[in-house]
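A single protein chain has been omitted from the complex, and every remaining protein chain is retained in its original position.
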Amino acid sequence: MTSAEYERERAEVEKTWAEKPGWLGQLMVVNHRTVALRYLVTTFVFFLLAGLMAAAMRLQLARADNDLIGPDLYNQLFSMHGSVMMFLFAVPVLEAMGIYLVPLMVGARNIAFPRLNAFSYWVFLFGGLMIFIAFALDIGPEAGWFSYVPLAGPEFSPGKRQDFWAQLITFTELSALIVSVEIIVTAFKLRTPGMTLKRIPLFVWAQVATAFMVLFAMPAVMLGSSFLISDRLVGTHFFNPAEGGDALLWQHLFWFFGHPEVYIIFVPALGIVSEIVAAFTRRAVFGYLPVVLSLLATAILSFGLWVHHMFTTGLPPAGMSFFTAASLLIAIPTGVQIFCWIATFATGGRLRFHTPLLFVVGFFFIFIIGGLTGVMVASATLDSQFHDSYFVVAHLHYVLIGGALFPLVGGIYYWFPKMTGRMLSERAGRWQFWLFFIGFNVTFFPMHILGIEGMTRRIYTYSASSGWEGLNQLATGGALMIAASVVVLIANIISSLRKARTAGDNPWDAPGLEWATSSPPPPSNFVRPLVVTSRTPLWVTPHPETVIGLPTGIRSVLVTRVHDAEPHHISVFPTPSIWPFLSAIAVTILFIGSIFTPWALVWGAVPVAIGLIGWFWPTKEETATHCKYEVKPPREAPPPSEPAELRL
Amino acid sequence: MHSALQPVGPRAELIADLMLLFFAVSAVVYVIVIAFLVWAIMRARERAVQLGPAATAQADRKSKVAVGVGAALTVLTLAGLAASDFIVGAILRQPPADPLRVLVTGHQFWWEIEYDDPVPGNRLRTANELHIPVGRPVQLIFTSRDVIHSFWIPSAMGKMDLIPGRTTNEIIQVSQPGTFTGQCAEFCGFQHSKMRLTLHARPAEEFDAWRQRQLAPAREPQTQEARRGQQVFMQSSCILCHSVQGTAAAATVAPDLTHIASRRTIAAGSLPNTPSALASWVLDPQRIKPGSRMPASRLPPDDLSALVAYLTSLQ
Amino acid sequence: MCSRSSEPRERATAALLSPYRAGVASVVVVMLLLCACEREERQFSAQGGSSPSAASMAPASITLSDLQPGVSTQARRGERELEVNAFSISEGQRLYEWFNCNGCHANGGGAIGPALMDDVWIYGSAPANIYATIVQGRPNGMPSFRGRIPEQQVWQIVAYVRSLSGQARKDAMPSRTDSMQVKPRQVALPREEPKSSAPPSGNQP
Partner (left out) sequence: MAFSAHAQSSADEWAIPARDFANTRFSPLADINAGNVGSLTVSFTFSTGYLRGHEAAPIVVGGRMFIITPYPNVLFALDLRSAGAPMLWRFEPKPSASAQGVACCDVVNRGVTYADGRLFFNTLDGQTVAVDAESGRELWRVKLGNINLGESMTMAPLVVKNKVLVGNSGGEFGVRGWLTALDAQTGRQLWRAYSTGPDKDVLIGPDFKPFYESDRGRDLGVSSWPPGAWQRGGGTVWGWISYDPELNLIYYGTSNPGPWNPEQRPGDNKWTAGVFARDPDSGEARWFYQFNPHDLFDYDGVNENVLVEIPVNGTPRKVLLHPDRNGYLYVIDRASGEVISAKPFVHVNTIESVDLKSGRPNYSQSRIPQVGKVVRDICPHAGGGKDWQPSAWSPQTKLLYIPHQNLCQDEEVTPANYIAGTPYIGATVKMYPGPGGHRGALTAWDPVGSRVAWEITENFPVWSGALATAGNLVFYGTLDGWFKAVDARNGKTLWQFKAGSGIVGQPVTYRGPDGKQHIAVMAGVGGWAGGVVAGDLDTRDASAGDGWAAAVPDLPKFTSKGGTLYVFSLK
């Protein structure tokens, strides 16, 4: 094949996969990278807003008996902070990394179900906008991100504040469930030939484990939030103990989701750590199999721990012991991964201390503390002291910021060149790291002590006689350092974006397939599917073999078999469409309407139905293409996409 | 200052000891893991750019052993910690002999406390201050009238939730006299922050004397002003929510004030119990505790001072 | 804009935080904004504007009769501030039970006292009328709570009482309570058109 042929093919593929121009085109985007970048920017904005809320709370707590912020606003602030950080930042931002990277890493041209993917983003965006607008209108949630009933129930939370919270859950969980399905299908069916199960990148494994957790955990909280809103709106009695309901039912439903939620946030971050460690030690992570099994074990075990959030509710002792044991058990797979990474450091090549690795090392220092305090709160006996105190605030931030945010920021520094074609400043990166690392510890380490000294969570003020003022001032000081570090990050991103695209395809000399294409990648990611023969393909062959023969005039994607990634058939992927956007608007109308009237479920279904009908309305041409490539032929005839036609 | 690590009773001591054990083990684990990490990083910084496949394979064999040992040690450590937790938990769960039974009911945003007694006429009701005899185990029986609260006195006991529609219970035992503070630990609304309580532990005789005094109906006001204050109390909104034993005031949706003057704090530990604090609390509670259930009363100054005189006479 | 509370410091904070709030809020129609504020504000103490105006409270403005010689001047005044506020109605619901209103009027169906969820209003259905009924008492058994229930709380009770027959904003009305369900929730019942009628038992209102 001549290079001219290749160039023609490239041009054709690029034309086929190009998005539509114009502002309408912007609303029709189905490319996973564009959607992922939108997710990233949106979640980052939500992160900034929730961070400002945290800063406001820290200012209020800086002094004893401070009256900067009253209880009404404070309660909304911490409820928003928790809900936004969990539902609108931590989960979606890591899913966004998955949406961006999983197809690239498995060598696919797009994520599975791209229109659904676009739909998930719009639903997520509208849900996020809804809650922030509600907050701006004084309808922000006020019963915490956990919304315990009866406080969040109809009697004790009048008005619509909690209903908006419940619908926020519905919005975000809907989008999270959609993304999980896409990631699972992408990782299982769209892997490039040769990428057998044993060659799947660790980040993809982490995303798959996470996606399965989402599939099993999120329905519990969606059920819970639906129960809550129906208790509030139509007067059901799910949580009314007088009429046979139970306030603890909410806690069970919530934490059956809420505990896996922590791992949903933290497992993908482990995947990031593995990728960065491998890249900067110049070797594949030691112990691929144990690490993968640990990820899967974490995903499974995470469903057996939820009761450790309820140790002080007076549950039977046998139950408490079971959940203590289970909670301790989950430390084992995490420990194994940490040991494997240390072994990787110990046996890898010479370390290149770039910012991404700096954040990963910071992850070790912080996350291990969070893990160890996790062991402490897993003890039912000790938890009776730690529960709902600032000790837990410290613990959870050590786990979530240490365990997820540090790797995430590292990952941003690591993949920024791929996403934008530009490098972030190393110098600013170091500044940011040290500000963040020190600020973080100054903010949150004292909280362990405050918790032991009796400072409880979610208090908007404390008395001078409590003796908590000094450490609280320290924590506020630390919070300002964190804020400064975030400013440095923003400045770094902005200034980098103004520079030229000089990063090149593989600035870190990393082994993954995402580095085998240009930065940023072309609309189809790869002109031709690559063929993989190793866990570290680019280190083995910097220019892997490609699959040819895929039709170029249609959005053809090679579908492979789950276990051995042998090509199976060609799937025709959908083109840009406005219907996901319109359907998302219809769903938004239904969800927001049902805050005010149950009839919204009835009349709101009409626009949703219209949206879906438009979305799935078949055209003759499409049907013909699909039939040609996707309908399984009768056994006797050879399938059209047999390897015979593909030259590897 | 009160801390879970400054226990004042045998049960809290056990928890504190367990906590110290966990801290110590955690510290050792942390130091070891970080030491290995730093060692590995330092080693890797000085190494050649990339190891050859043979060297990697050899190192991997060592790593396998190391990771295996690490995992095994993790399992052992966790098993040890779990066992210590189970043992301490089992000890704490043993039912004490002859406990004093106290019913604690959570309200937004105060604690109702009632001492159980086989003779109903000796059941004492009070609020926000838990008095107990030193040395004797006290069984606290919890429930809530509205939302979920959680009872916590760090230096004396762990938390226990107060859940509407359920009863929970926990034992508290204090071995030294003193006053210890605590507060609601489960978010319960606007004034979760100022839903505080104090524990007063005192020798058994003193406790019995206190209990007898508290059982008596309120003292009749002695001074002219206090008498007028009583009138103000009975003719204003106070009587719709509060009770003073021995008078017509017997409402129960707010703390019992029969012996309000004997308490150290008011408004669930938000203010010291001084005449001026009392006056400002009565006048505008929403400034002090916004969102609390106590409404502002627009009493003229002389009525207010008479009322305060009456309340401070309720020893 | 939204004022959250009468606390000046708190308002200052709200202003401090307002840049980003305003940024988000700017996309929203002003109408919607006003609605939400009215409904969601948590008014802890009386010094806000949430009590009906002094004019409508003055005894002079309270009438108990539909009959006015000459041309009738009766008109419904803008006394609905509290009835659009969910927190006030909810507080009223709590106080209705705390102060034993339910002892006589049950959960709106009546017992010793007349039903409050129907369309019959012996002493007038306007908020000022109900306020007067609570404060002044009524001759046939309604006690006078003058000096007993603080003014702001009376208004909250008024708002709740009116919600019992649907005279409040639908999205501000309370839903079920955490207790035994004995009647359909206010929002599930039709709004009753108030009638200034005495019950058929002339001697027994």
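By written order: A, B and C. Residues from 1 in each chain.
Basically, contacts are C-beta pairs under 8 Å (C-beta built on N, C-alpha and C of every residue); 3 or more make two chains touch, one makes a residue touch a chain.
For clarity, every value in this text was computed on a predicted model and none was experimentally measured.
The chain not displayed here makes contact, within the full complex, with A, B, C.
Only one of B:L21, B:L73 or B:A251 touches the chain withheld from this view, namely B:A251.
Looking at C:I89, C:V120 or C:V158, the residue that reaches the missing chain in the full complex is C:V120.
Residues of subunit C that touch the chain left out of the display are 97-100, 103-104, 106-115, 117-118, 120, 137, 139-143, 178-180, 182-184, 189, 199-204.
Take subunit B: the residues that touch the chain left off the picture are 119-125, 143, 145, 164-165, 215, 217, 239-241, 243, 245-246, 248, 250-253. Within the entire complex, the positions of subunit A that touch the omitted partner chain are 241-244.
Here, only the chains that are shown with their structure count from here on.
Separating the CA-averaged centres of subunit A and subunit B is a span of 37 Å.
Under the contact definition stated at the top, the residues of subunit B that touch 2 or more other chains are 164, 190, 290-291. Taken residue by residue, subunit A touches two or more other chains at 70, 72, 150, 156, 241-242, whereas all remaining positions touch fewer.
Subunit C meets subunit B in the complex at residues 5, 7, 42, 44-46, 98-99, 147-150, 152-153, 178.
Residue ranges on subunit A touching subunit C, taken from their complex, read 49, 52, 56, 67-70, 72-73, 129, 132-139, 150, 153-156, 158-161, 231-233, 235, 237, 239-243, 596.
Those residues of subunit B that touch subunit A in the shared complex are 1-5, 15, 18-19, 22-23, 26, 29-30, 33-34, 36-37, 39-41, 43-51, 56, 59-60, 62-64, 66-67, 70-71, 74-75, 78, 81-82, 85-86, 88-90, 92-93, 108, 142, 146-148, 150, 152, 154-155, 157-161, 163-166, 168-169, 181-194, 196, 270, 290-291.
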